[in-house]
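A protein chain is absent from this complex, but the other protein chains hold their places.
And then chain A:
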Amino acid sequence: MTHDVASSAEPAADTPRRVLLIEDEANIATAIAFILQREGWRVSTHSDGATALEAVDRHAPDVVVLDVMLPGKSGFDILGAIRDGRRPDLPVLMLTAKGQTKDRERAEALGASRFMTKPFSNRDLVDAIDALATARASAGE
């Protein structure tokens, strides 16, 4: 279910930060992974909601990009479990095609660090993930 994406997209950073992309749409996962790798991220992808928490524990990412509609367990449930568990400070960017107010409110109530709706621009997504990682790094200093 989880894959470390090959680095043929020529990473630009010396010390790659880690992002876990939990997304069941294979083609969107491929595109996002490619974009992030070019920006220097080390990307792991995971497509199953039911085992997503294990993937979070295993990869110890700096940022999680989390789709809402996943097989097995919804992104909201996964986010809730992350916040209730041992990673309350882990930056989580929620990604969904359902850009409804109630989804955004629910994500915020559960502790999402950021919420983006599909379709999005590649640049906006990269900037959002960068900002989350930078904010976390600053908080940890």
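Note that in this section a contact is a pair of C-beta atoms (placed from the backbone, for glycine too) under 8 Å apart; a residue touches a chain by one contact, two chains touch by 3 or more; residues count from 1.
Here is the rule we use: contacts and distances are computed from a predicted model.
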Should one name the undisplayed chain from "XRE family transcriptional regulator", "Branched-chain amino acid ABC transporter permease", "Glutathione-dependent formaldehyde dehydrogenase" or "Nucleotide-binding universal stress protein, UspA family" using UniProt, the answer is "XRE family transcriptional regulator"
Per the touch definition above, residue among A:I35, A:L53 or A:A81 touching the missing chain
A:I35
Could you pull out which residues of chain A are in touch with the chain that's been left out?
8-9, 25, 27-28, 30-32, 34-35, 38, 69, 97-100, 117-122
